[in-house]
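Quick one: this structure, given as structure tokens, is what I'll be asking you about.
As you look at this complex, bear in mind that one protein chain is not there, while each of the others sits in place.
Chains here go by letter, A, B and C, matching the order in which they are written, and residues are numbered from 1 within each.
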Amino acid sequence: MIQIFTTGGTIDKVYFDANSAFEVGDSLLPELLSESNIHEGYRLRELMRKDSLEMNDTDRAAVLQAATESDCDRILVTHGTDTMADTAAVLAALKDKTIVLTGAMQPARMRRSDALFNIGFAWAAVQLLPPGVYLAMNGEVFEAGAVRKNLKAQRFERT
Amino acid sequence: MIQIFTTGGTIDKVYFDANSAFEVGDSLLPELLSESNIHEGYRLRELMRKDSLEMNDTDRAAVLQAATESDCDRILVTHGTDTMADTAAVLAALKDKTIVLTGAMQPARMRRSDALFNIGFAWAAVQLLPPGVYLAMNGEVFEAGAVRKNLKAQRFERT
Amino acid sequence: MIQIFTTGGTIDKVYFDANSAFEVGDSLLPELLSESNIHEGYRLRELMRKDSLEMNDTDRAAVLQAATESDCDRILVTHGTDTMADTAAVLAALKDKTIVLTGAMQPARMRRSDALFNIGFAWAAVQLLPPGVYLAMNGEVFEAGAVRKNLKAQRFERT
Partner (left out) sequence: MIQIFTTGGTIDKVYFDANSAFEVGDSLLPELLSESNIHEGYRLRELMRKDSLEMNDTDRAAVLQAATESDCDRILVTHGTDTMADTAAVLAALKDKTIVLTGAMQPARMRRSDALFNIGFAWAAVQLLPPGVYLAMNGEVFEAGAVRKNLKAQRFERT
């Protein structure tokens, strides 16, 4: 059983014409997993719907608490990319679970997006990695505490 | 020969991760027309890249001038939806050409969007309608001066 | 009120893994119209689900009968491209309605397809054209009896 926590971020953004802005909407994860022939074996819970630039210490503490209280050993967290590394560092306090954070540079609702690949990538990573906290982005696995987003290159890289 | 003028608007919006915002990008029109097996018979010129809420009188005068100077009798204008009716009213000064404005409630780059249907719809309208200025949205043709966007219903309707 | 008749063809093809073949499935039209903000103003009836190469005289007579009996003056027919011109010639017996046939070279379920553009294009054509029978393909309107599919060029052209 895989526990999925959604927190918002680009991956779940929707375009709202009413205010000409992209905002976090319903997570597409159940739909995308279903298209990928995955209909069970996971539980999904929405923790918040935030652009990750707006996440604060209280929010990160809430993610840590949810991960701590979960009775699943394998946890997938969808998260905005800008502060994904910060949340991973907070979650690293948890030693006995495999926690994988992923997200997307382009919303899953776009025709061309890294979202579906990243979810598939993270889905394998959370099943195969030993306990620890990891980022799964641009086809690479990074350990919490040793990764940063390179805003200019639009990629994650080791620190 | 159909003259296409692009002015920006939701239809051409792109998601920029760097600032977590949707901004007007390159027009997808040539790509979408090509996917629809239309490779010639039109000229495309970008007039501006604006959210239509930011278009002012000078911008609208520029669209009118471009339409006036074009040697094509059939002109398709892609435009943001919020002030599409305003630009249509300005263009209505032109009496001898068939001008059709269209756009989209969802960016053409989204998986689910009204953009491609609207372009196909406007493509027929600009060929079949007599001289005049029209809006082609939500599967209906509206005459300039007698149409408004119903922001709540997310549709255009007759006034 | 627009009457839509579906007959099958590439536009509605689905990939069936069980036999590694593309077969006609449920029409995507209601879903595509809904994405285009069209929720009413039409009636849809499935007449058959055939690759148009398999349509025979009896099938074409059935389409003519359905069009004759419809109380709508504007009729949109989705149809396979290979014999679309033949069915149009049969429908040309009907003089007092506007009938537009359209379809697609690539299934509507593909990422890149002419289906959505063609439906939008036909949607305008059926509203704007005078009584008659027409093909609406590759961004052009053709009159029944004066059009053929150029299989090599993958386009329709005047005869």
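Throughout what follows, contacts are C-beta pairs under 8 Å (C-beta built on N, C-alpha and C of every residue); 3 or more make two chains touch, one makes a residue touch a chain.
Just so it is clear, the model here is predicted, and its values are computed rather than measured.
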Chain not shown, its touching partners among those shown: A, C
Of A:G41, A:P131 or A:G145, the one touching the omitted chain in the full complex: A:G41
Residue, one of A:V14, A:M48, A:L64 or A:L129, that touches the chain absent here: A:L129
Sites on chain C contacted by the missing partner chain, in the whole complex: 10, 13, 15, 17-18, 20-22, 51, 53, 81-82, 105-107, 109-112, 151, 154
Touching residues (missing chain, whole complex) on chain A: 32-33, 35-38, 41, 105, 112-114, 116-125, 127-129, 136-139, 141, 154-155
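Throughout what follows, only the chains that are shown with their structure count from here on.
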Contact graph of the chains (line, ring, star, complete, other): line
Superposition of chain A upon chain B: rotation angle, C-alpha, nearest 5 degrees: 180
Residue-number overlap at the chain B/chain C interface, same or different (half cut): same
Length of the line joining the C-alpha centres of chain A and chain C, rounded to whole Å: 43
Cα-centroid distance, chain A relative to chain B, in whole angstrom: 37
Chain centre separation (chain B, chain C; CA means) in Å: 26
Sequence positions of chain A contacting 2 or more other chains: 111
